[in-house]
Structure formats: structure tokens, C-alpha cells
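Reviewing the structure listed below.
Every protein chain but one is kept in place in this view of the complex.
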Amino acid sequence: MAERKVELKVFRYKQGQTPHYDTYNVTVDENTTVLVALQDVRRDQDTSLILRHSCHHASCGTCGMRINGQEQLACVVKVLELGTPTVVVEPLQNAPLISDLVVDMAPFYDRYNTPEMPYIRASEFWPKTDLPDGIAQYTRYENCLECGLCVSACPVAGTDSEYLGPAAMAAAARVVAEPRDSDPEFALNWVDNEHGCWRCHVAYECTEVCPSDVNPGEAIMSLRGALTRRKFRRVFGLGK
Amino acid sequence: MQAGLSKQGTKQKSVQVGRAGAFWLIQAVSGLLLVLLLLLHMVAHHFVVEGGLRDFAEVLAYVSNPAIFTIEVVFLIVVISHAMLGLRAVIFDLGLNKRHARVVNWVLGVIGIVTLVYGVWLAVAIQQL
Partner (left out) sequence: MQEIRTTHDAVRPKNPLRAWFDVRKRNLGSWAFALNRLTGLALTVYLFLHLAILSKLLQGESGWNEFLALARSPLFLLLDIILIFGILFHGLNGIRVALVGMGVGARQHRRLFWVLMVIGTLLLLVSAWKVFTI
């Protein structure tokens, strides 16, 4: 266990004060993650440092932050693998800041709180449901951890506060692709507006930062495709 | 817990043809058209002419050709639509309220039409020189 000293430059903010950065010296070994290093700081150096975490193994999605300018889950990023003597740690963007590294996820979750986009999908209670053949070729948008990394990285979310965002639209695309008991038309209508799938500028940052291979970029494109086909069907009077 | 299963009051009866989607499609299709039209425009103006630029007489002869005139007007319509929709997207990304958005739509529409009229007028006027 080779121990090394590294600087953590951490974004700090307390309500009513001006944001600034504090630098902490920490000792890490090759297994120390950014999350553990931050916890060490909180335990040994500065108890006022606020961060959020839970599982420590990339399945809960609560420790999302910007590490050296890139959105990542702090629990699976090893400090020494970053290769920089100073590691800059900042809260996620495009979410209201609460304190230090913690942002308010309420606007993010609001975007899921629409009817026909249930938290728990119908077939999960449905004993008759079979997995379709060739399940391996499906990309499972249910993999989404709802960590918010995609929204933080998205250049469109960075300018439009009402943008539905990659994560919620990936969920909508799932409803369209596999409605089970939901109504795909509802999901399509929900994203068919200025703040929905048409606002995307195809930067694909969401797909790049997703820690769970959800590929929201492609999901948004599939929504556009479905809406375009629907529009053509309506214009030419095909279908129902 | 069956929240996701309830359907009452959630279906929209009349679905509007989304304007956002229409604008995006026009932008994409006009862009693809522009690739062809601009290629034509560049080759016709600069690559088949001695010296890469037409002299005065050549310009007149060129614009007076009804086929060329038509293509150039179509090109103008497509390029202005594409440019105005592009500007609209950039300005909308600044975050506008509904009232400002309406003003921007109108202003860009007027600029587009004025530019088109100017362009056609110019093409007709130089033929009369």
C-alpha cells in the first residue's frame, strides 16, 4: 500500500455566503476513492463539509459530483487514477445548490412525477410477464440510477431551466419502447415541445457520462424518430 | 402503489402537431437541401468561371437565365429559413419567457421576409440595368 499525499480542492458553499474553494491535504493509497477521501476530510479536518452518499458501490446514484470537471460517481473514482496532484471536486450543475457538494434533486425527480411514467412498472407485479427472447440486445433504461450526472453534463440543461433533461426522457423512451400497461402516446406528447426532445443539440454528453450505460442520447433520438413517424402518419392519413 | 396503472384524466384527446418538432424538421430538411443547393451555387459561381468570379456582363447574363433565377430564389428561401430558424434556436437557448419568445418569432419572421424581398428585388433590378 503505497501512500501518497494529494490535494483536494473542494467547492464550498453555505447559504447566505459566497461560494469559494477550500484545499485539503489528504493521504491516499491506490484504493482510496474520491468519496472516501472526502469522508476522511470530514472526519479528520473539517466537520462542516457536507456531502451525500450511500452505497459506496455505484448502485444508489447519490454521490454524483464533478471531479476534475467531469461528472462521476465519487464512490468508484480512485484518487490516484486521476493522475493529478490536485483533484478538484465540485457539486453537480443544473440543480439548485443546497450546501457544499449537495444539490437539490427535487427538480430532477419532478420530471418523473408524471402519470404513465410510474416509479415501478406494471410488469414488476405481473407474474405472467416473460422476458422476451434475446433480452441481451435490449439496452435497459431501467438501469438508470437517477444520479443526475447526465443533466449536469448536458449543455442544453445548462441554458434552459425547464428542459426535461436526458434522464427523464430516457425513461419516457422506455415507456414508448415497451409500454407494458402505460400509454406510449402520453409519453410522446410529454416530450413533444420546446423543452422536450426537440431542444436537444445532440452533444451526447449524457451518454458519455452515464455510469450505467443508459445511453439517454440515443433514447432522445428514438423519441424524435417516433414523433416524426407519428407526424407523417397523421399528415398522410395513414394508420388510425 | 398502482399509481402507474391509473389512466383516468391522463390521455390528451386532441394532440396538437407540435411546433417545436415541425421547426426542428424544417431546420433539418432545409439543411440537407442547402448542402445540395450551396454546392450548386458555389460550383456555378466560382468553379466554372475563369478567375473564380464573374465579371459584370457575366453576372447579368447568368441571372437573366430563368432556370438559374429560379434556382437562386429557391436557394435564397431555403437559406433564409435555415438561418432564421438557427438564430431562433440560439436566442431561445438564452431562456425567454412566452412574451419575449413571441416577439422574437415575429422579429425573425419579418427580417426573413424583408431579406427575401430584398434578394429577389436585387436579382430583378440588376437585369434591368
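Order as written gives the chain letters A and B; numbering starts at 1 within each chain.
Definition applied: a residue touches a chain if its C-beta (ideal position, glycine included) is under 8 Å from a C-beta of that chain, and two chains touch if they have at least 3 such contacts.
Since we're looking at a predicted model, the values are computed, not measured.
Enquirer: Take the complete complex as the reference. Which residues in chain B touch the chain that isn't displayed?
Expert: 24, 28-29, 31-32, 34-35, 38, 46-47, 50-53, 55-57, 59, 79-80, 83, 86-87, 90, 93-95, 115, 118-119, 122, 125-126, 129
Enquirer: Which chain A residues would touch the chain omitted from the figure, given the whole complex?
Expert: Spelled out for chain A, the touching residues are 13, 19, 68-70, 93-97, 103, 106-108, 110-111, 113-115, 151, 153, 155-159, 161-165, 200-205, 208, 217-218, 221-222, 224-225, 228.
Everything below uses one rule, namely that only the chains that are shown with their structure count from here on.
Enquirer: Averaged over CA atoms, how far is the centre of chain A from the centre of chain B? Could you give it in whole Å?
Expert: Here chain A and chain B have centroids separated by 36 Å.
Enquirer: Which residues of chain A touch chain B in the complex?
Expert: 115-122, 156, 159-161, 181-183, 185-186, 189, 192-194, 196, 198-199, 224, 227-228, 231, 234
Enquirer: Which residues, counting only chain B, touch chain A once they are in their complex?
Expert: Answer in residue numbers: 1, 3-7, 9-12, 15, 17-25, 92-95.
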